[in-house]
Each structure stands twice: as C-alpha cells, then as structure tokens.
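All protein chains of the complex are present and in place, except for one that has been dropped.
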Amino acid sequence: MKMLTEMKVSDHKKIIEVGDVKIGGEDLVIMAGPCAVESREQLLAAADHVAKEGGQILRGGAFKPRTSPYSFQGLGEEGLKYLAEARDRTGLKVVTELLDSDDLELVNSYADILQIGSRNMQNYGLLKKLGKLDTPVMLKRGYAATIREWLMAAEYVISHGNDNIILCERGIRTFETATRNTLDLNAIALIKDELNIPVIIDPSHGTGQRNLVSPMAKAGISAGADGVIIEMHPNPQEALCDGQQSLTPDDFSQLVVDLNRVAQAVDKSLAI
Amino acid sequence: MKMLTEMKVSDHKKIIEVGDVKIGGEDLVIMAGPCAVESREQLLAAADHVAKEGGQILRGGAFKPRTSPYSFQGLGEEGLKYLAEARDRTGLKVVTELLDSDDLELVNSYADILQIGSRNMQNYGLLKKLGKLDTPVMLKRGYAATIREWLMAAEYVISHGNDNIILCERGIRTFETATRNTLDLNAIALIKDELNIPVIIDPSHGTGQRNLVSPMAKAGISAGADGVIIEMHPNPQEALCDGQQSLTPDDFSQLVVDLNRVAQAVDKSLAI
Amino acid sequence: MKMLTEMKVSDHKKIIEVGDVKIGGEDLVIMAGPCAVESREQLLAAADHVAKEGGQILRGGAFKPRTSPYSFQGLGEEGLKYLAEARDRTGLKVVTELLDSDDLELVNSYADILQIGSRNMQNYGLLKKLGKLDTPVMLKRGYAATIREWLMAAEYVISHGNDNIILCERGIRTFETATRNTLDLNAIALIKDELNIPVIIDPSHGTGQRNLVSPMAKAGISAGADGVIIEMHPNPQEALCDGQQSLTPDDFSQLVVDLNRVAQAVDKSLAI
Partner (left out) sequence: MKMLTEMKVSDHKKIIEVGDVKIGGEDLVIMAGPCAVESREQLLAAADHVAKEGGQILRGGAFKPRTSPYSFQGLGEEGLKYLAEARDRTGLKVVTELLDSDDLELVNSYADILQIGSRNMQNYGLLKKLGKLDTPVMLKRGYAATIREWLMAAEYVISHGNDNIILCERGIRTFETATRNTLDLNAIALIKDELNIPVIIDPSHGTGQRNLVSPMAKAGISAGADGVIIEMHPNPQEALCDGQQSLTPDDFSQLVVDLNRVAQAVDKSLAI
C-alpha cells in the first residue's frame, strides 16, 4: 500500500491499554450504551446492563454534534457526571465524544477514551491538541473520508505525541438510501492486514436500523475488527436520538452470545 | 421496508435448486474458478481444484464485458465447451455470464446458472427474455444500483415467469479508491432479513485485492450470505484479467477451511 | 489526459450531420419534447411548439426503461408512428430511445438519431450493433459511469464502424438527494477541451426539477455544450412520467430567448 510510505508506521501502537482493558489483541472489546446521555436514570440502567453482559466500556454522548442548531445538543457537564457515576458503580470504562477543543480539559477529566466524531475527523487543530495528551483517542472515520485521509488524520495525533489511537469505522456516505450509511468492512480488512492497528466497528451508525446491527456486528468481527461499539437504550422508543438503531437490552444480551461464537471462529474471544 | 409493497413477494423463491445443489438453505454454496476461461488447460486445472476442495459450482467467463473494445473479449463458444468438459469431468455445475440476448440460446445450452453482470442489471429487454426460461439466473448488483433498483430488476425476471433468482452482491462504486469497489454487506443483511431470497457474496470483485478476499468472504457469510463466488486461478500472475484479485489454489484451500468455521458459528455449514 | 492514448481519436467526428442540422459547430441545437410519447394529440401539440420556437429536434420515448416492471413501458411502435407524423408535419428531426437490440431495425426505421439511455451505456452487444449503422447515435452517460468509461463506450460504436456519435451528459448519481441527479458540467468542459466531440446537456434529468432547468441549461452552454435536450409537455401536471421536471410550453419559449443570450456570450448562437 503506497500510503504506508507516508506514515511513520513504527510509531503506531498495536494494542491500546485502557486501564486493564486491552484493545487490539485476541480479546475483543465491547463498547455499548445510549447515543446520548439523557438522564441519570437512563444512563445507570444502560450501564448496569452493559456491565452485566460482560461489556468493558460504556458509551454515551454528553456533547452531541447535530446537523441542526435547533436539535437537542446534549446535557454537557451534567452528562459527564452521570458517566462518572456509572463508571464508579459498574467498573466500566467511559468513552465519550469531545466536540470542541474548548471542552478538552473538561471532557478529558471524565473520559477514559476520547471519541472524535465523524464530522471532526479533519479538525486538525483539535487533532494536534490530542497529540499532547496520553488519553486514548477513538478516531471515527469521516463519513466521506478515504482510508488514506483517515489514517493521515490519525497520523496528526500520533506525530504530535499521542500514539494511543483506536480507529472506528462507522459507515460511509454513498448513493444508497435504504440504509443510513454503507458500512465499509473492506476498510477494516485492509487496515488490519496492512497496519494491524486497533479498529472498532460501529454497526449502529453503519446501518441505522436495529435489525441489521447484529449481522453487521458479526460481519465486522469476521472482517477483523477488534471490537464493537453498540447503541443500546433501556427504552429505544423514547430515545432523544437514534432510537431506530438502538438495541433493546434483550437484543444486546443476545448479540453478545452470538458475537462470541463468531469471535471464536476467527480465533478471537470476548472477554466475558 | 416500503419497497416490499412494490414487489410480488409471494412469487419469490427462498431456495433455488441447481440439479442437486440447493442455494438458500442451511448449506452454503461455493462457486469458484477463473475470471475468464483462457484455455482448456487453465480451466480444467481450476475445476479439478474447486471440486477437490468441495466447491459445487464452477465459474468462468466465455463472454467478457470489457470497458475498452480493444481488450480481450473472451473465447466465446470455445470457452463454453471447455466449461462443459470441466463439468463432465468433475461433476461441478457451471455458472457463466450471458452478455447479449443474441447469445441467449447458446449460453443457455451450456450453463447451469446464467450470470447477468453488473453492467447489464438494468438491461430490461434481456431480463424479460430470462423470464421466459427455467434456468436459474444469478443477477449481480449494478455497481451503482440501489438495493431497490436491484430488487426491481429481479422483479422483471420473476414477473415474466422465471422465479429462479439468485442475487449477487459484488461491491458498489463509492468515492473510496484504495479498494476496487466497496462491498456493501448491509445490503445482504437487509435482503436476508426482509425478503430471505438467496444472495451470494463476491469478495473478489468487491475488494479487488487477493489479501482481502478471505476476511470479506467470512464477513459476507456472517452478514447472512448463502454462499460465495471466488476468483481462483491456477497461476494468478499470468491471468488475462483480474489476476490481482484471484486466489491461488492454496489460498483457496485455506479459505474453505476458514469459511467452514465461520459458517458453523452462524448455524450454517459448507456442503463439503 | 491519459485516456486519450486508449482511443483512436482520429476516428472521432467533430460535427455530426442530421439531415441539414449540424451538431458540434457554432450553431447550438435544441432538442425538446415530452419524456414519453403518450398520445397523438400530446405529441403533435409538443412538436408544434418546439418547431414554432426554433427547435430542430423532437424528443419523445416510445420504449421506456422503467425501474419497475409494473410501470408504464411506453406505446411502442404506435409511439414511433406519432413521432414520424410529427416530423412530417413540422420538419423537426426525431431522437428516440432504442432500448433493446430486438427493436433495432424498427426504431432505426423511424429515428433520425438513436438515443442510448443511461442504463444501456455499457450494453456492449447493443453498442457493437450500432457500429454497423450510419444513423447518428446519442449516447447518454451512465448514471454512475466515469468519463473514461463513457468515452470507451463511444469507442465501442466508433471502432465497429459508426463515427456519428453525440454524447449527452444527463447527471450522475451522488450522495446528494435534494436534486434527482448531479449534473456534471466538469465533464462537458473536459471533453470539449480535450476531444472536442459533440456533447449535449440534459438539464431535465440532470436536476429533476422544473425551476432548475433554465439556469442549468444556460450553465451547460457556458461550459461548452453543443446543445440542450429539454423535457417539455403540453400539460406537465398530467404527464405519465417526469412531469415534475418538464417545462410548460411558456417556460420553454422563455428558455429559448434566455439561452440565445448566453450562447452569444460564448461565441455560439441558436439556429432560430
């Protein structure tokens, strides 16, 4: 791959450690939780279920990037506090989105993994600041970014000093409208084969439909992903965002069982 | 899915029989062989290996759709004869592309499954003629066709009388250039969940790179595909077309083993 | 442009003659008429108006490529007869779509220009047969074909003996959904600059909205197109297809006036 010559591949870490959770080895990681932190009650219920089923990392957005300025923008610091409470209670680690460099210190003081969303993948000022931290960064692919652009965005963080990079494929924008995005598993197979850095698959955003999350999670693991990030809501019907693609707790329990079988078929396992 | 209301779903067959091979049930099907039939020797060597490893169906193009009129266009009827010889010798069934309605009778007299290529997916005159036959048709998705357009193309064949339709996802055209196409496994998960008609995955065209064929074949099966179609060449270095994405015989042997493990993890099996 | 080396550019005609109408020179050509021939009355009313406003070529489909087999498929030969009658009555030339090689003789006996639609751009069997004729061929760009693929499709016709090729840009498929297609005027500028073969712009399909047809027709002429093809219906509200993008007769009259001003600003003129 010619893009390899553009990168300092020797600086790339193969396994990222988040406390005692390792991302990139034989044990797959499960990240799950609601799209947005909506209330203390909602988040704690979600966290309890994720922990019970063997997940390692709790997801939940406190700052939400919304296409319209008139949509719900997240609970902000209040949401971060609930995430911290859920962590204390369950032992789960926390991944949450950092939307703006103004909030870097605040979000970094709560998060175990800083998530950079699709729209910010080429926000180079932000990427450079992340390079000065030690906190692991989960860099989602821009919804229309080529694999090369995505890897070069990671290179911004790495070249500025932080080699704790986890990639996340969350679907790209194509002409197809029957699904919310087109999950590009080719990208996962390519990156794992040629660079072997950690990549997580997000079948929730990648499909936009609850009924496709499980088959595509399994497909992502088969293609080589090191874990999944799943939207799950105690009551998807009432979700403030992305309810259509959120699993119910029961769906999630079943997913973990199914995923474990596929994991073993590709010589991986769930740390459950 | 609203497109369901546009279709006569009750006419759709869930399992297609090609002689004693069943496509769409618990047993997965393996189709494999060279991109183009290049010579008797090449084809028989490929066929022998496919049969030995437990494949059921031999692929190989006698009429090749090429972007340039100055490229190799296939051996024509000579190629069909080699396919027939290989079938007699190995017991494999034959799938081969029908490019033009003028060749319909000729190709139909040799093929067990008529393949309609990506460029002809909306060649409605041809689709209507296929509707008058009993031969199973494998309809590849147009490289920029929506899922709805693809299903409606199948509907042309079905509504004209032939319900032996197998779909084949072979990658769509997107902005990404690191891979030849973007394999859209969402489409497979969606079709299996909502229609449950047979769908085959083509990871060779879907990726364009030999090293990605195995992970994406496994991913396709995990997403719900009923089988794979694989380009394999006795000597990929010398292939007249698509050498870069063709497996070697050894790669293919390994693929079958790996695929069987994944198949079992999703309650399927290879008929090997 | 590297693709130039793949073509026999010396075989490419710069000006195509359709009777006394020349396409590709300083005089721009106007093609207009309904999407589909729906009735004798509808077609003659449209033809009269096109002729009155100085158009040279009447469009109208007798065989319609429809995504669904259950949609209106055109009047067939009856539609061709109305086109011939309109030609006799007005002196306009006729461009109409050839959908299937079975109808080649029939459609060729009525048409002054054979239109090959977007879905058939890579129907190579059909293209080869067109190469055996003298009739001018208007080759629409496949809705997801690259410029290179489009030019190579033209090369199929030219290399088989017919150099009367007119290209037609009608919009490509992208992620944008606010318009029906994305009209790719870059393609027109590129082809005119590097090959200077005739290219027509279709702002009706290229936008899908009546209110955008006039500005995009003007834009197409400014980019270098040799003419326009416009959907106009005596009563768009009642059109059997594409009513939303069809101009009213009054809109069309205004368009011709506006277009003539832009034509002169780029050293062209309308032959009105």
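Details
In this document, chain identifiers A, B and C correspond to the written order of the chains, with residue numbering beginning at 1 in each.
In the analysis below, a residue touches a chain if its C-beta (ideal position, glycine included) is under 8 Å from a C-beta of that chain, and two chains touch if they have at least 3 such contacts.
Keep in mind that what you see is a predicted model, and the values were worked out from it rather than measured.
Among the displayed chains, contact with the absent chain in the complete complex occurs for A, B, C. The missing chain, though absent from the display, is touched by one residue of C:Met31, C:Leu183 or C:Leu255; that residue is C:Leu183. Which of B:Arg173, B:Lys192, B:His233 or B:Lys268 touches the hidden chain is settled by the complete complex: it is B:Arg173.
Across the entire complex, the residue among A:Thr135, A:Ser159 or A:Gln264 in touch with the chain not shown is A:Ser159. Hidden from this view is one chain, which touches chain A at 6, 65-70, 99-103, 119-120, 122-126, 142-144, 148-149, 152, 155-156, 159-160, 173.
Mapped onto chain C, the footprint of the missing chain covers residues 1, 3, 144, 146-148, 172, 174-179, 182-190, 192-193, 206-207, 209, 211-212, 215-216, 218-224, 258, 261-262, 264-266.
Residues of chain B in contact with the chain left out of this view: 144, 173-175, 177.
FYI, only the chains that are shown with their structure count from here on.
Note: centroid distance chain B to chain C, computed from Cα atoms, is 35 Å. Shown for chain C are the residues in touch with two or more other chains, namely 144, 173.
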